[in-house]
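Every protein chain except one is present and positioned as in the full complex.
And then subunit A:
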Amino acid sequence: MTSDVLIARLIDLIGDRIEAHASELTELDQAIGDGDHGDNMRRGFKAVSGEKEALANMPFGEALKKAGMTLVMNVGGASGPLYGSAFMAMGKSAEAMPGSRVEAARLLEAGIEAVKSRGKSDVGAKTMLDALVPVLKSIEAGADIAAVRKAADAAVEATKPMLATKGRAAFLGERSIGHIDPGARSSALIVHAVCDALEEK
């Protein structure tokens, strides 16, 4: 697969997943956040979709950086800088499309580090990191695509009993327990969309 084809597929498939699950994200966010995660993500990725042609014609790293900036400027919630910084950092870490498992893992790791630093957070705080870090670990451990999907879903489910200590959900204290984290869910949706893109022949 060439870089331009992969970029276009990623944009379509991530956009579709977010669109299809926007209400679900908003419902999850209404339980423990401010109820705008679905709308915010939809607005952000729609803006990225609007730039699909230009992005597909850019080098892989540049396209990631540009898409990240578009998310920053359009999402409107904390997820804008968080996802935006992740994409920008991934774009900075790799000029070209990853060609191996190790390169793919390094790319994701760069994104995760950016989320940690932007969100001043780490695993265990009931955030998107609780989906992304287990996914990275599964990739590093040699998981195939189906196993990566499973790792993402299991990680999302594992946020349910967690106590939120970051973001809006932290205001709820113990009342945040028992709900899936919307950011972990949206991260898993993106992971699934990336898996879709890699599976398509």
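Criterion: a contact is a pair of C-beta atoms (placed from the backbone, for glycine too) under 8 Å apart; a residue touches a chain by one contact, two chains touch by 3 or more; residues count from 1.
Note that contacts and distances are computed from a predicted model.
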What is the protein name, per UniProt, of the chain that does not appear here: "phosphoenolpyruvate--glycerone phosphotransferase", "Electron transfer flavoprotein subunit beta", "ABC transporter ATP-binding protein" or "GDYXXLXY domain-containing protein"? "phosphoenolpyruvate--glycerone phosphotransferase"
Touching the hidden chain in the complete assembly: which of A:A78, A:M162 or A:L189 does that? A:A78
Contact with the hidden chain (one of A:D34, A:E62 or A:E140): A:D34
Spell out, residue by residue, where the missing chain touches subunit A. 34, 36, 39-40, 43, 72-82, 84-85, 118-119, 167-168
